[in-house]
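Below, a portion of the complex is reproduced, with chain positions unchanged.
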């Protein structure tokens, strides 16, 4: 269930490197396992103190719903009360925007999620994807 | 971390003085440190009893997100469900309107925030700025 | 209802001065009104970031129950499940130890409470009393 700490570290390091390469604002990156539990997290110097909760919320919703950030955002825009209700059952822990990226294994099974926050939602997602690909995994943004 | 109690007192007193000079309604002013924790607070006589939570919510969101009240309000207007979700992960403690003012040091690092409430959001922000400037600091409204 | 901001300031300043005179650890002092709402608060430099919540919890229980910290502590020691249940109905906001001091007017009516934290509970209460007396009020520890 989930990914190894070794892979999680690679995802985080390479996501942060991508952020530096793209000259993004300081990023925070979390990796959750297939049960939605925290495997690893890093917050770059200069990032706001509350960024763990935002990164976590992006990834947590992805795992719990089996739906990546872009699809969650579309649902929130189409049917705001649904995502509000989802947040009710998940204790307010879901941030339904891009930057929450689902991790799948080669058979397509969800093995976890990555949450990135700090810049625009689209840039956050791009940094996450770079990290995921560097770890030899497939991400769904 | 954050600002000294001496500076916090100056910010509060001068914000309240500005409120009297502008003939605003009774104000309440909180100063939070760089971790979003309360350093000092005062509520003027005649202010409603619940004003601590409003002042705190304006400043707390600013620190936790690294985003001042005006930018939070814009985000709430553009993408209401996002700010609702943010409030979920922060325990409902964020009031995303002007009057939550970020404090930065000379290098631009966030060292805390001021939250003012009692009059219109714009007047609240003006009073906060007056207090912040009197303390020799820079505020981002 | 409650005390004036002027009196609250005096209580806080004189409590902190007493703490310096007694060479206590850095103190945090809150003044609540007769409804249990925050009137004013200050945290000395060097105090731990979470001290607002402790000071508040001492004073909040005193106002809500009409029972000062020493009496609350005795009740907690005699009947721990009762104070646990009290915390249930008050949202976990009560810290039942000395340092939560009830404020009464000349007729004995409760007009608020002071909460002090940072040193031993007894020293916290002594600092609170010094501030309360300096403001011409009567405290019940």
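A, B and C are the chain letters, set down in written order, and residue numbers restart from 1 in every chain.
Keep this in mind: a contact is a pair of C-beta atoms (placed from the backbone, for glycine too) under 8 Å apart; a residue touches a chain by one contact, two chains touch by 3 or more.
It should be emphasised that the depicted structure is a prediction, and the values quoted were computed from it without experimental measurement.
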{"item": "Whole-complex copies, counting every chain including the 3 in place", "value": "4"}
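Please note the rule applied: only the chains that are shown with their structure count from here on.
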{"item": "Chain-level touch network, classified as line, ring, star, complete or other", "value": "line"}
{"item": "Distance from chain C to chain B - Cα centre to Cα centre, in angstrom", "value": "25"}
{"item": "Computed distance of Cα centres, chain C from chain A, in Å", "value": "43"}
{"item": "Length of the line joining the C-alpha centres of chain A and chain B, rounded to whole Å", "value": "30"}
{"item": "Numbers and ranges of chain B residues touching at least 2 other chains", "value": "35"}
{"item": "Complex contact set, residues of chain C against chain B", "value": "4-5, 8-9, 33, 35, 37-45, 49-50, 52"}
{"item": "Footprint of chain A on chain B - complex, ascending", "value": "34-36, 63-67, 79-82, 84-92, 109-110"}
{"item": "Of all residues in chain A, those that touch chain B in their complex", "value": "46-50, 53-54, 56-57, 76-77, 80, 83-84, 87, 91-97"}
